[in-house]
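Here the complex is missing a single protein chain, while all its other protein chains stay put.
Moving on to chain A:
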Amino acid sequence: MSNITVMPDRSAGTPATPAGRERRRQRRPRKPINTQFRTAVSPHQLNTTRGRIIYWIVLVIVVVSFTAAFVFPLYWMVTGAMKSTEELNAIPPTFLPSHFSLDGYLEAWDLLGLGTLLGNTALYAGGAWLLTLAVDVSAAYALSKLRPALGKVVLALMLSTLMIPPMVIMLPAYLTVKEVPIFGWNLLNTPWAIWLPAAANGFNVFLLKRFFDSIPRELLEAAEIDGASPGRILWSVVIPISRPILGVVSILTVVNVWRDFVWPLLVLPDSDKMSVSIGIASLSSQMPQNVLVASLVIASIPTIVVFFLFQRHIMAGLTAGSLKG
């Protein structure tokens, strides 16, 4: 805002010559580049003729290079699945598939059993979501609002798991799944092998507790005076006002389970229990290239759709993760 008032004073220090400014004033007024947010580039320089030219050149370069780097591979993937093996091997490559057909996708669906794999993954992600919310929300609530004895120690122990790189404890965690101590259950090839470890997520507890800490005490005390039990307060007061953070935790959990590779690789070795990433990876060497590529497209559709729908939550989760504390 303030830079609008400062701008006229600054014109002396900018490279725009008075002559250039005269000429511009005579032409039809151009819409100035929006300089509402002041950044490293001076808003005044940006709106000189030279500044505009540079700005548009940079913009075009960035848009083109980003599209080439991040969209083109995906385009190549989607169209590659429509090409025959001969066409894929052809030199020079064809930019558009010679004929539009979804046969590659149908073949991939049948050959890799993608229906089963996607169903499995949805089951793992959905169950992990429910269990994580139930377990981590009630834990964070207890630590934030009920404040039991040793609560600080419990919280510190939970947060300490954030310091342990997950890959390093993957072998002993695998042994736990293979034979749960005390109970002696074998959870390999069951959804519990995904669900239970997903709920043991210190970062979720941290995010939720930090949010619950910001809920004013008076709100809960009012409910308590009305005779509500702690469970009732959690359900009817805390959860309804925590929807933003619940959204972030939900998305993080579902996306993590969906994208995870190493853990399901260890604990779901049965081919009819595999998640979609593992299923495709385990069959990748036996498939013709176009079928494999088609299966990659199908496997990425769910996460891309989730991204389209919940972009804002996902980005909020990202910055919550980085600026912790």
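Convention: a residue touches a chain if its C-beta (ideal position, glycine included) is under 8 Å from a C-beta of that chain, and two chains touch if they have at least 3 such contacts; residues count from 1.
Heads up, the rule we're going with is that contacts and distances are computed from a predicted model.
One subunit of the complex is not drawn; among "2Fe-2S iron-sulfur cluster-binding protein", "5-oxoprolinase", "Carbohydrate ABC transporter membrane protein 1, CUT1 family" or "Transglutaminase", its UniProt record names it "Carbohydrate ABC transporter membrane protein 1, CUT1 family".
For the chain left out of this panel, the touching residue among A:49, A:84, A:189 or A:284 is A:284.
Residue A:164 is the one among A:53, A:102, A:164 or A:219 that touches the chain not shown. When the full complex is taken into account, the listed residue touching the unshown chain is A:58, out of A:58, A:106 or A:222. Not every partner is drawn; the one left out touches chain A at residues 2-3, 6, 10, 13, 33-35, 37-42, 55, 58-59, 62-63, 66-67, 69-71, 73-74, 76-77, 80, 88-93, 134-136, 138-139, 141-143, 146-149, 151, 154, 157-158, 161-176, 180-181, 196-197, 199-200, 202, 205, 229-232, 234-235, 255, 258-259, 261-262, 266, 276-278, 280-281, 284, 289, 292-293, 296, 299-300, 303-304, 306-307, 311, 314-315, 318-319, 322-325.
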